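A protein chain is absent from this complex, but the other protein chains hold their places.
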Amino acid sequence: MLLEIKELSVSFESIYGKSHVLDHVSINIKKGEIIGVVGESGSGKSVTALAIIRLLHKNASIDSGEILYENENLLTKDEKEIQAIRGKKIGMVFQEPMTALNPTMKIGKQLANVIRKHREVSKKEAHELAIETLKDVKIKDAEKVSEKYPFQLSGGMRQRVVIALAMAAPPDLLIADEPTTALDVTVQNEILKLMKSLSEKKGTSILFITHDLAVVGNFCDRVYVMYQGKIVESGKTADVLHKPEHPYTRALIESLPEGKNPDEPLKVIDGEPFVLNSRPTGCVFIARCPLKTEQCSNVPPVRWRGTDHWAACWEVEENAGNPLARKEI
Amino acid sequence: MLEIHSLVKRFDDIEAVKNVSFQVKKGETYGLVGESGSGKSTIGNMIIGLLQPTSGDILMEGKHLWDKSSYKRMKNGEIQIVFQDPQSSLDPRMTIRSILLEPLRALPLKERREKGKKSNLGKLLRTVGMNESHLDRHPHEFSGGQRQRIAIARAIITDPVFIILDEPTSALDVSVQAQILNLLKKLQKERGLTYLFISHDMSVIQYMCDRVGVLYHGELVEENKTSKLFSSPQKDYTKKLLSSLPTLFEKEDQYA
Amino acid sequence: MNTQTETQPQTLTTTQTLSKQKILWYRFKQNPLTLVGTGILLMFIVLAIFAPLLTPYDPEMVNMSERFEPPSSAHWFGTDEVGRDILTRILYGARLSLGIGITVVVIAGLIGSVIGAIAGYLGKAFGQFIMRMMDIMLAFPPLVLAMALTAALGPSLINAMLAIVIVKIPVYVRLARSEALVVREQLFVKAAETFGLSKVWIIARHIVPNVISPIIVQVTIDLGEAILLIATLGFLGLGAQPPMPEWGAMISTGWEFFLDQWWYPTFPGIAIFLATLSFNLLGDGLRDLLDPKSTR
Partner (left out) sequence: MWPIIRNRLIMLVFVVFGVSFITFLMSNVIPGDPARMIVGPRGDQATYQRIREQLGLNDPLYVQYVDYMKGIFTGDLGTSIRTQQPVLDDLITYFPATLELVIYAFLFAIFFGVMIGVITAVKNNTKWDYIGRFFSITGVSLPVFLSGLIFIIIFYGKLGWFPGSGRIDLFMELPPRITGLYTVDSLLVGNFEAFKNSLWHLIMPSIILGYVQLSTIVRQVRSSMLDVLNQEYIRTAKANGLSEWFLIIRYALRNALIPVITVVGVSFGMLLGGAVVTEMIFNWPGMGKYVVESIGFLDFPAIMGFTLLISVGYVIINLIVDLLYIVLDPRVRE
């Protein structure tokens, strides 16, 4: 097991009081696996990623839980130790390529800085390695690009450089927080192909965070669905997308316009995801769930549907045979 | 309803729109799809009067909207637009009531008083899924989805016949996007509206539009009925666009 | 070190909204500097209003028998070269300094931000012309221009005030214009244009209200600077002429005596410092309040 997040809870101190952002989240990643974390805004998916490399905002507090990286708890490490892990063991790619690079420093220099942090090499060697990593991310005429400034590159090119930066070490785990959301569909496709090939070639496992279920479809091996800071469902991607169990996942897939009949309105979940200052005792989806009953007011149990597909909901029968047993939402 | 003839827009040396022509029939939803920089929003801004075309002309029901340098509105409020970013399309300093009343200022007094009545505002808010109690609040007290509903209410208060939707749901969550798309379809049926739907999201276009025009670097590369375009795309760019579209269904070589 | 991520704090919905005023008050309290500033300012305002009640002496009444008395129970701040009570003159001077400071800055603020808002919104030709004019005015260091203008107009309090207004206007024009350029790109302005509304309505209803808050911050900070400028002009003999109890003039006349009658120029100097300080602290606090970046 490469990374194991156990019962992680995070809350934020702000003017509006204490808001709980993550509630007992558990995620695990094996070597070389590509894991998807899917959720709408406010689900806490980005917070999970930032908690792993300890880049949370200063008024965020980790209330409980552990993050075991190769069985060492990252939360108890001091700043120096964490710094050694960032980039070397765990790399990270963020959403916005436009602002992810230092605007007044050449691409090659920024790469060299990171490389020299992780490997004992001279400036010259670092520069050559920088050009090497640019080639790894399939950037044509890497020498010229390394002399350029970020504002002279397109969005897609810049995201490739950001990936090159994150894969400089190369790390064992790459966390990608919505890496292609800001890109056009055609460019997104290229970047995802690149990430997949890098993962296979260098054996790097990927924690892929997105709000786009379709992207997860063919990219991730397993997926976790998050809602309001809790994981409501998890399993192999095919199972979760084509045989969703939790009412929220089912409703989410129903509301996607892809392949739906234009004449009928989309099935919709009423209301909107919003932050709860006081956490509801029972299921987080209770306010918007079409199948809710009184028992939903206490914490829903984990119900297994097959070896690694579970959902946290009262309405789901444990290992019931055919999926038809489910009520229509 | 709307005819565009060889429309061109040049920003000093770059040609953002290269003689684009298409028509939108009454009651239809015409989709304009393209990636960033394809000029789709520029076309929208030219139709609504925010940007002056370099050449070519735009006719609404046979009448020219632009002649020489001035934008001749046929009747104020006939054409409306809904923008992408709910955050900046509502003035933070105004209450929802004054936001809704603003487009009425350009209408003749009789119509303005009649439409501006509190009962009418209440009815309007209910049609978009909100209620009178929200009238005296400020935009920052609402979520993205609610703000977009207010923007839609503001667009239909003058009973327009034609609405330009410039990526209305791109900034919203999936579950909220579905609510807004349903609302737009309902309004189209009830009020016989004609939409120009601008988006980069092919699956939303497939669901919402009757006919679709594909834009690439300012040029209209392909135009067809939605079902035909998705089932048998002709041009290479359209094919590439459709093949790189992420899909829920099994697709082996997607990221091979 | 505070590296900020984009998802915290979470978006709000109607159920838990705190009224904007409560949030602003909460942040205002957080910054100790602003509290100190407001405290001093309130003290000055009270002293200025109740000056006649607080001191038995007349600020202008000469009393040669009590010349150059050091600070004592009778005269807390001592007396000047013609026996006038310095504390009384400072209290009456507070009315002058605060009054002038506020009027000067408010006039300059109003004129400047209106011109700036128009220049920002109406775009190219008109905007460029205005900005070139302002560049010329801003080519003069403020004190130098104020000095030259007052000398040219003839040294008096009114002329000094006029000079400072003229010196201050370009600052507001430039600030208002840059803010207006940002507001002009907002979609709610674009939407208003599509309704076919007049430019005047758009400027009045959208541009000016959204330009106001940065202007208010600049006004508060400039108040401190204005008081300092008036006092400096007075000190150079260009502003208020004696016997008017204006702080700068008092220091100007008291300057030669500073070695042996140290109290004569010192107390008015401290008064100027405290008044300017209070406005600057307030302005700094307001800027933090309204500018979300630094409080995150």
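In order of appearance the chains are A, B and C, and numbering begins at 1 in each one.
Everything below uses one rule, namely that a contact is a pair of C-beta atoms (placed from the backbone, for glycine too) under 8 Å apart; a residue touches a chain by one contact, two chains touch by 3 or more.
What you are looking at is a predicted structure, and each value in this text was computed from that prediction instead of being measured.
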Displayed chains in contact with the omitted chain are A, C
Among C:I111, C:L236 or C:L290, choose the residue that contacts the chain missing from this document, as touch is defined above. C:L236
One chain is left out of this view; which of C:L42, C:A74 or C:I270 touches it in the full complex? C:I270
Given the contact definition stated above, which residue among A:T99, A:S154 or A:T293 touches the chain not shown here? A:T99
For subunit C, enumerate the residues touching the unshown chain of the complex. 1-5, 32-33, 132-133, 135-137, 139-145, 147-149, 151-155, 224-225, 228, 231-232, 235-238, 251, 255, 258-259, 262, 265-266, 269-270, 272-273, 276-277, 279-281, 284, 293-294, 296
Chain not shown, touching residues in subunit A: 53, 55, 79, 83-88, 91-92, 94, 96, 99-105, 110, 113-114, 117-118, 149, 151-152, 162, 165-166, 168-169
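Basically, only the chains that are shown with their structure count from here on.
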Per the C-alpha means, the centres of subunit B and subunit C lie apart by a whole-Å value of 47
So, what's the distance in Å between the C-alpha centres of subunit C and subunit A? 50
Subunit C, residues touching no fewer than two other chains: 11-13
For subunit B, residues that touch 2 or more chains besides their own: 143-144, 146
Subunit C contacts subunit B in the complex at 11-14, 17, 20, 186-188, 190-197, 201, 205-206, 209-210
As the complex stands, subunit B meets subunit A at residues 35-36, 143-146, 173-179, 181-182, 185-186, 200, 202-204, 206-208, 226, 240-241, 243-252, 254-256
Flag every residue of subunit A that touches subunit B in the complex, lowest number first. 40-41, 155, 184-190, 192-193, 196, 211-215, 217-219, 238, 241-242, 251-253, 255-260, 262, 265-270, 272-274
